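Some notes on the structure that comes next.
Here is subunit A:
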Amino acid sequence: MIAPVYAVLLIPFVAALVLALVTNYRWGAAINIVACGLTFAAGASLLFVDRVRTDVVLIDDFNIYLVTLTTFIGFTTSIFSASYIGHELETGRLTPTFLRFYHALYQAMMGAMNLALVANNIGVLWVGVEVATLSTVMMVGIYRTTAAVEAAWKYFILGSVGIALAFFGTILVYLVAQEVLGQGLPAMAWDLLLRDAARFDPRLLSLAFVFLLVGYGTKVGLAPFHAWLPDAHAEGPTPISAVLSGLLLNVALYALLRFKMLLAANPETLDVGRIMIALGLISLVFAAFMLYRRRDIKRLFAYSSIEHMGVITFAFGIGGPLANFAGLLHMTMHSLTKSAIFFAVGHVAQVKGTQRMADIRGLSVSHPALAVGLALGVIAIAGLPPFGVFTSEFLLISSTLSRQPLLALILVFGLLVAFGALLLRLQQVIFGEPIGPVGRVKASYVPLFLHIGFVLAAGLWLPEPMVRWFKIVAAQLG
Partner candidate 1 sequence: MSLFTDIGHLLAAGMMILSFLLLYQDRITATLNVFAAQAIVLGLAVAWQAELQDAPHLFVTAAIALVVKGGIIPMALHRIVRRLEIHREIEQVIGGGPVMLVGLGLVALSIMLVFPVAGGVDSLAREDLAFALAVILLGLLMMITRRNAVTQVIGFMSLENGLVLAATGAKGMPLVVEFSVAFSILIAFIVFGVFVFRIRERFDTVDVGALDRFRGDRGD
Partner candidate 2 sequence: MALILDLLWQAVQMLLVVAVAPLVLGVTRKVKARLLRRRGPPLLQPYSDIWKLLHKEAVLATNASWLYRTAPYVIFAATWVAAALVPTYATGLLFSWSADLIAIVALIGTGRFALALAGMDVGTAFGGIGSSREMLIASLAEPAMLLVVFTVALLAGTTQLSSIAAQMIDTPVGVRVSLALALFAFVFVAIAENGRIPIDNPATHLELTMVHEAMVLEYSGRHLAMIEAAAAVKLVLYCSLLACLFFPFGMATADKSLAAVSLGLASYLAKILAFAVLLPVGETLVAKMRVFRYPVFLGGAFAAAALAVFLQFVSRGF
């Protein structure tokens, strides 16, 4: 019996190899679900076994819930994906060959993300993010349409540059660390870095953070590094859009925050909070306005992901226990909600045979369940109660107000603009006389409403341990 920490790494990669060999797509989907379920079980069991710490892997208050969240969403998404790809095969957009490829890559991506999360080594973290990116790149391109190819190419180029810059940042961190911690692995281990961050050379550390910010920020999708994100979401298979928005962005942000902790622990360093605030607000306001001109429903929600990543980055930029808490909560809520939205959107696009919102009308008449799911998701993501996003935005705005009143105004403005756009599109899609196909949909509602249920619950009540972890991490984030 291997420790769950290694299980969350081993299961996916083994499954990836297996899936690469399985030809029957039904078997593939089944195995995919089983593997994800096992991974989730392993990830969840982390909550109960005692923490692990080696030179390579580390489980602490920060990543423990992220691992659980990631494996959970991976699991639900795999369920959704099973019902999704069935339809894709019928319509012939995908062939069984590509599905083998798809499932294998899916597992590889999950494994890579878990690797990035549990890594106790900035190098391994980097590797994890890179592998995850590469695998998603290929899945984005899997439809082989010109648009898909372009999206993938764009994603690939921008992503690679990001990877490179992040790697340079990593080297710099090692450089500053090895003076204090000596050469070798220890100089790349999280906990040691965090322990001795105060003694690092602040200037080089700040320089490193700039590179890491641009590098991982590209993955997070902060404007102006966001360009790959909308197209990658729009052109790839919807399950991938779900995990991209729900997980990969989080993982990249997680990496960024780890380094932010280092700087927070070292008072001498540049006040990167300002930079994060600026990037966050730019992303928020920019994405909010971009929402108005979107015609493709998946691209719309991709931009909303940019918007929320902006909000989260802003929160961590503001700092302080309250804002950091809000940021962490917002991360969680956004993953759950946005993936739920993409579940709904995926089925909608399939049943209507288009992603153009102009061709989707009266969903609440033709497909009430989907419409309700979509509406709840949008309402939640727009920050309306009683959903969890409201809680985090409440905390964020009010805490910002006490620190930086004017910034709070900008924040509120951006949120309101975004809300206007999202509600406008939502109403267009779900109300009015239905147009387009009104056939029954073979949808799996379980993941969709499970996520929304969690978000709703979180809006009304947060479990005690979660609050405790958040508080500890928020304190570390300074």
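A word on the picks: all candidates are chains of the complex that A comes from, given by their letters.
One rule holds for everything that comes next: a contact is a pair of C-beta atoms (placed from the backbone, for glycine too) under 8 Å apart; a residue touches a chain by one contact, two chains touch by 3 or more; residues count from 1.
Because the structure is predicted, anything quoted here is derived from the model rather than measured.
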Determine, using the touch definition above, which of 1 or 2 touches subunit A in the complex. 1
Footprint of candidate 1 on subunit A - complex, ascending: 123, 127, 130, 134, 138, 141, 144, 146-147, 149-154, 156-157, 160-161, 163-165, 167-168, 171-172, 174-176, 178-179, 183-185, 187-188, 201, 203-204, 207, 230-231, 234-235, 293-296, 299, 358
